[in-house]
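Removed: one protein chain of the complex. Kept in place: all other protein chains.
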Amino acid sequence: MALVPTLFYILVFPGFLFMGAAGVLGEYVDRKLHARMQNRAGPPWFQPVADFIKLLSKEDLIPADADRTIFKLMPVLALTAAATAFLYVPLWSTQPLYSFEGDVVVVLYLLTIPTFCFFLGGWYSKSLYAGIGSMRTLTQLFAYEVPLFMAILSPAVLAGSWSLSEITAYYQVHPGYAFFNLLGFGVAIVALLGKLEKVPFDLPEAESEIVGGTFTEYSGRLLAFFRLTIDVETGVAASLVSAVFLPWGMAGLPAAVAFALYGAKVLFIIFLLALLRTLFARLRIDQMVEFCWKWIAPAALIQLLVNVILCGVLP
Amino acid sequence: MVNTAEMKQSLEGKFDFLAGKVAVQRERRVFVEVPADRFREVLEFSMKELGIDWISTLTGLDEKETLAVVYHVSGAHGIVLNIKIRVPRDNPVIHSVTDLFPACANYERELDDLLGFVVEGLPPGNRYPLDDNWPKDQKPLRKDWKPAKAAS
Amino acid sequence: MKLPGKMTGELLRHVLKTPATVHYPFVKVDMPDQFRGKILFIAEKCVGCKLCQKDCPANCIVINKVGDKRFEAVFELDRCIYCSQCVDSCNKDALETSPEYELASLDRASLHVVFHAPEAPPAASTPPAPPKVA
Partner (left out) sequence: MPSVKIPIGPQHPALHEPALFDLTLEGERILEMQLKLGYNHRGIEKACEERSYIQDIYLLERICGICSHSHSTAFCMATEEVAGLQVPPRGQYIRTLVAELERIHSHLLWLGVAGHETGFITLLMYTWRDREVVMDLLAMLTGNRVNYGVNTIGGVRRDFTAEQLQQILKAMDALEERTKYYIEVAASEPTLAKRLVNVGYLSPGDAMKFNAMGPTGRASSVDRDVRRDDPYLAYGDVQFKVVTDTHNDVFGRTLVRVGELMESYSIVRQLIAKMPDGPVKVKAPRKIPAGEGVARYEAPRGEDIHYVKGNGTDKPERVKVRAPTMGNLAAVGKMLENNNLADVPVVIAAIDPCFSCTDRAIRVTDLSKGRTELLTWKELRQHGIEWYRREAGVDFSRLNKLLAAR
């Protein structure tokens, strides 16, 4: 593996720089859509960048009681994990940058790491609000993570492979089969709301209840990293969901068209997320857990069962 | 439901000290003044016979020699009965009506804080509306109390 | 069972509608003609009855006699509550409201407005525009 192209991949395209830009663009689209659905003007296009730069220029305050190492490490670790996951997601061709058998599982676990970083960062900042936010983060994690995994793995079951490139390649051959996964798509979108901590599952940072939640004590660069992590996570998760559930046009198209199609698919998913977060009132944590286990998890289970059966029935 | 004229008639008929003293300022506004020791009797009679079940507020008045309280009570008929009692300035003791109107507690505390009434039978609670640090002998709504000149 | 998401159609319709809000410091909303904004004083009409000074709830008007039948007005705009009672009280129409509403200032001295007597042109010091928010 040549060093220069690898570094280019990691740092510029489709690595850190592209991903950061894409994440920030995604945040802008989300905020703008949110605002326009509420009949507000919404932020100008540079607002997420301006917020990021402003946070970078602010002082980092670390509470006296906090564990300084973990407090500082967590934002970086979270961003790294989210960024790493990007390298394994196929974007506009069936081939991601790096690929091996089982990478879909790796991506899912890499996406879980930021959530744990939020939890640990909040927990070790020793603030009460952050402590409660952390506990809520973890409680939520248990509620949405299982349905999310089941939903994303069910197309893989149908494709008979644990490799993202092979899954997308399979659906290129059988484009119609992707329609069998619609239920899973819905489950994945709802679970993503929990993962990205958006209304109605924004309990870890419900500002009218627990101020800033997990991030109460974070400020300056560290907070900027956390915010960027969420942006990048949104991009990665949207790309993953689009690759798995909307796999059309991943091969045999000119690069520019394929890239535009990829962008459209990701924007569609961001649009769905924005719509859902605009549509609902915040649930209480008990209501959230109940909702996930009562409706979302069974739906994911049904999807998995259907795909297992289809696996045997379909040629 | 009683109307204004009936209320006047009924009050004057029941209590001889009110004869000819029930002032009807306009429709649905009845003003009476009763001796402090008969007040409870009048109030209970009004609640029983005149459909009074609602207390709007109490107004404390500083009338130089005496302090006075006006009880603004009404009912579903919409008539506001204003019962005034007078107590001596050097011994301004009134009896709480919180047993009849539980909502009244804060109004009575306000009388204590702002005008220096002594309310007997008031359930324990925080003072209202002045701050806990406010000196107990300063009663701002008394006429002889003047605020310090504000620095402008 | 009632399904959540009652407002979906409404939200989708609004994506394409013109927003109800404006980008404030760049786009300004005009106030109606009768808006009670900054008070203006027309020194030529003043006869020095001081009714405005007497009726002002905030005590923010002072009328000074500077010469024979010449009066100047001093307004403390940081105290003014913009009720325009002075305009109503004035029998000579020497006071009027203006729709100017951007009166916030970082400098309190700029809110001490003097309307000079007739000889000098009525020069009100205009407060600086509020700090622009990006």
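We call the chains A, B and C, going by the order they appear; numbering starts again at 1 in every chain.
Note that in this section a residue touches a chain if its C-beta (ideal position, glycine included) is under 8 Å from a C-beta of that chain, and two chains touch if they have at least 3 such contacts.
Keep in mind that what you see is a predicted model, and the values were worked out from it rather than measured.
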Neighbouring shown chains of the undisplayed chain, as defined at the top: A, B, C
Residue of A:76, A:106, A:279 or A:301 in touch with the missing chain, whole complex considered: A:279
Footprint left on subunit C by the chain that the document does not show: 1-7, 10-11, 20, 31-32, 34-36, 54-58, 81-85, 88-89, 97
Residues in subunit B touching the chain absent from view: 25-26, 28-29, 31, 53-57, 59-62, 70, 72, 74, 76-80, 82, 101-103, 105-107, 114, 125-131, 140-141, 147
Contact footprint on subunit A, counting only the chain that is left out: 37-40, 126, 128-129, 131-132, 135, 139, 199-200, 202, 206, 208-211, 278-287, 289-290
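Following the convention adopted for this analysis, only the chains that are shown with their structure count from here on.
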Whole-Å separation of chain centres (CA-atom averages), subunit A against subunit C: 50
Between subunit B and subunit C, centroid-to-centroid distance (C-alpha), Å: 43
Subunit A-subunit B separation of Cα centroids, rounded to whole Å: 65
Touching two or more other chains - residue numbers and ranges from subunit C: none
Interface hub residues of subunit A, defined as touching at least two other chains: none
Subunit C-touching residues of subunit A, taken from the complex the two chains share: 33, 35-42, 50, 275, 278-280
Contact set on subunit C toward subunit A in their complex: 4-5, 7-8, 11-12, 14-15, 17, 19-23, 134
